[in-house]
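This report refers to the structure that appears directly beneath it.
The complex appears here without one of its protein chains, the remainder shown in place.
A and B are the chain letters, set down in written order, and residue numbers restart from 1 in every chain.
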Amino acid sequence: MAELVKLFVNGQEVEVESGKNLIDALRVVGIEIPHFCYHPALGADGNCRMCLVGIEDGRPPLVPACKTPVQEGMKVLLDAEHIKKIQRDVLEFELINHPVDCPVCDQAGECALQDYYMNYSLDDSRMQVAQVTKGKRMDFGCGVVHDQERCVLCGRCVRFTRQITKTGELGIVNRTDAARVSIFPGKPLNNRYALNIVDICPVGAMTSSDFRFRQRVWFLKKDPGICHGCSKGCAIYIDHHREKYKDDVIYRYRARTNLNVNGYFICDDGRLSYAGENENRQTSALADGAVIGFDEGIELVRERLDRARKPLMLISPDCSLEQMWAVQRIATLYGAELSGYSDNYIIDGDGDEYLINDDKAANRRGLELLEIDFSRAQFLTGLQHTDLLVNFNNDLFFGGVDEELKSLLDKTQSIAVCSHQLQVYESASIVLPTASYSEYGGTIINEDNVLQRFEKALFKNEDPKDVLEITRLLGGAINDAPHAWPGIKQSVACLADIDPQAIPAEGIKLQNSEDTNVGA
Amino acid sequence: MSDRSELLSTGEPFAFDAERDAEFERLIVRYPIRESMIMPALWMAQEQQGWISTEAIEYIAERIGTFPAKVFELATFYTMYQLKPAGQYHICVCRTLSCWLRDKQAIVDYLAEEIGIRPGQISEDGRFSLEEVECLGHCGTAPVVQVNGEFHEEMDLEKFKALLATLE
Partner (left out) sequence: MEVKILSAKFDIEDAHLIAVAKDHGAYQTLDKLFSMSPEDVINEVKESGLRGRGGAGFPAGVKWSFLPKDLDKPTYLAVNSDESEPATFKDRYILVKDPHLLIEGIIICCYAINCHDAYIYIRGEYTSQVKALQRAIDEAYEAGYLGESVGGHDFRLDVTVHRGAGAYVCGEETALLESIEGKKGQPRSKPPFPAVVGLYDCPTIINNVQTIASLPFIIQEGADAYKAHGTEKSSGTHLFGISGHVEKPGMYELPLGLPLMEVLDRVAGGVWKGRKLKGVIPGGSSTPVLTPEEAKTVSLDYESMAEHKTMFGSGGIVVLDETVDIVKLVENLIHFYHHESCGQCTPCREGLGWMLKIVKKIIAGEGSMADIDLLVELCDNIEMKTVCVLSAACTMPVRSYLNKFRDEFEAYVTDAAS
């Protein structure tokens, strides 16, 4: 815990963390200082002038809050008339050349300019001369669309490409009110994080070609989630909406701040992976290709499992810890061998030094902690000798068809419990639909050993059963995710002290326990 | 300021000639960081080519090891960098305070009438281009005109006409 300092805001004493600037420190205690250019990940630039606050007895008496560290005894003025006037004035300058087209602007509803206008101004426009005109609908690459007229020139996007991705595609060219954000001709955005620019743009100047005009943001329900695109486990917001007479669908992911994991940003692959949650879903149970009732499917699976001499279960490395535990239990119940084979989830060289990992498995650490073997050798042997494979949502052909496995799978009776319609499940004689990660809650552990919890975000019209629930229907003893924990805690030393209900939003960094066996 | 961000391309790769290549290497050791060479390099490109093309900006960025967008920023921020070909005689008329008080407008009007060019334009034959610029720092000898960088002071209309006559 950082040291605390006491200061006064509008005469009221508040206690805040030292070492922070006024914007960040006061935000924690619920005091908002309006700003455009400051972003905690990009530092204080000080150009927008929206965060000017008064300092009583200060030299100078007027300072940008973003550049002013909190100090013991400091007397900050926010609601003094002259400060409120400055906020109105600066806002007026931001708005004079800004198109008044909120009704058709994609940012409406999450626009700082709009919010501040409602909070601090509400003045009528005094701009009676021609506005400055600039470029509209400019394709900046990577799905980023730029509107120079809506831009407030806070420079966050430029700083992002220089400081975070270090790719430097953007610049603010010209000076005066002719200044504008631009790419260099022929050199559009070309990095795997570019869409964060849309998130950090405080106004409607940067929009995503993937999202724009598809949904009004005030209709969106914004639930926290964890990206399952790779073993980084970035914190995200799942923005979804159930339109009347339609199903609950996801419209976008956005970065959610988690300083333990991803900081303020996510990669574009992860961001756009929301589409996978909507598309190509397995929604009905099948027996030999024919649609059957789900309950009927469960019965069939139970029968096959009961009959099987040497069943083999395969679990996805994306499954939650609780799901893995439940599958592990049911494997024991049926005397089945269990594998978490998923070498194909690792794409060598795809990762970078930042947020993208080679390993596309969201919870490989879970497999390791539960000592679920994920070696190819064990899985191949198992597959050669089994008379029934039950695959819990493991895409063995992720990254391409594995011919060796395919020929074995073609010879093996298999059951697929799957969320998506994928080639690997085509050989299954029975298919049971299951929930994908936005449709259940649980915990996963990322490659840096951070345990994070996520909740069910989507509620589909026909809510698919998640893997854990399916194990229960197959006779397992785990009722739900919390119910898995007593066993997990007993079995995994480094989780012994975890209270799953009390995992904070930023997760828990687990101690490395060397006594944990890695898959042989 | 009007928009300067529409760059022009020559379609040909750009590189410093031998003299400027040596000048670049001679100067860069004077600065602790390479980016300090962006402005000098832009000047050199302009001297060599007469103006600064898309290719020149790319070359400079590559040579210095920085982003083209950053060199682009500087080329458009600093208004003396010519981002399009100028006339054989590039005439800059100071438009600010003291030159304005001493009737720089007579010169600008004369160029419009006689040569048919207004600020920002180039004559059809490509001989003259005109730019109105902000204070040139010769207020005591106003009005002042620069032709291809050379100063001509106390330019009343008669003296300017005489100057124009000397430009072949």
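Everything that follows uses one rule, which is that a residue touches a chain if its C-beta (ideal position, glycine included) is under 8 Å from a C-beta of that chain, and two chains touch if they have at least 3 such contacts.
Everything numeric here is computed off the predicted structure, so don't read it as measured data.
Counting contacts over the entire complex, the absent chain touches A, B. When the omitted chain is restored, the residue from B:Y59, B:Y81, B:F128 or B:F160 that touches it is B:Y81. Within the full complex, the residue among A:E17, A:E92, A:D352 or A:E426 touching the omitted chain is A:E92.
The chain omitted from view is touched by exactly one of B:S5, B:S53 or B:S98, namely B:S98.
Interface with the hidden chain, as seen from subunit A, comprises residues 46-50, 52, 62, 64, 67, 86, 89-90, 92-94, 96-97, 126-130, 132, 152-153, 172, 174-179. Counting the whole complex, the residues of subunit B in touch with the unshown chain are 1, 27, 30-40, 42-43, 64, 66, 73-74, 77-81, 95-98, 100-102, 133-142, 146, 149-151.
By definition in this document, only the chains that are shown with their structure count from here on.
Separation between the centroids of subunit A and subunit B, computed from CA atoms only, is 50 Å. The touching residues of subunit A, when paired with subunit B in their complex, are 134, 161-162, 167-176, 178, 180, 182-187. Residue ranges on subunit B touching subunit A, taken from their complex, read 1-5, 7, 9, 54, 57-58, 66-70, 72-73, 76-77.
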